[in-house]
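The complex is shown incomplete by one protein chain, all other protein chains being positioned as in the whole.
Right after this comes subunit A.
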Amino acid sequence: MPPKKGAKSKPDELINPAAYKANFQALGFLRNFVAIISGIVVGICGVVGWHGFVYHFVAQLACAAAMILKGCTHPPSYFVSWNTLLFFGVFSSTTMLSYILFWMIFYNLCHVF
């Protein structure tokens, strides 16, 4: 699990920049991965329609929950706040587009032809 940030002293907290950046990179990596995998699964299942996007957000939430279970017991000490963990890459174009692309590819491969 990515390293913790530096010492906490109220009210200001010290942030170790290398560790912080590494945490963010790990989060981004996981989000991308989950987007692609969930896109593949949803495509194979043949989900059609706008509610397919709901599965994307559900999967991202599951990813955040998995992170909390795995090691990040107290999110404000790894990221600055809860919001960062929940919403960081969810609406970024990279993850969304990857999800759409893989959804499309596998839907086409399995259901259209």
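The working rule: a residue touches a chain if its C-beta (ideal position, glycine included) is under 8 Å from a C-beta of that chain, and two chains touch if they have at least 3 such contacts; residues count from 1.
Here, contacts and distances are computed from a predicted model.
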item	value
Absent chain [UniProt protein name; select from "Trafficking protein particle complex subunit", "ORML1 protein", "ER membrane protein complex subunit 3" or "thiamine diphosphokinase"]	"ER membrane protein complex subunit 3"
Contact with the hidden chain (one of A:35, A:67 or A:85)	A:35
Candidates A:17, A:49 or A:71 - the one touching the absent chain	A:49
Contacts of subunit A with the absent chain, listed as residue ranges	25, 28-29, 32-33, 35-36, 43, 47-50, 52-53, 93-95, 97-98, 100-105, 107-109, 112-113
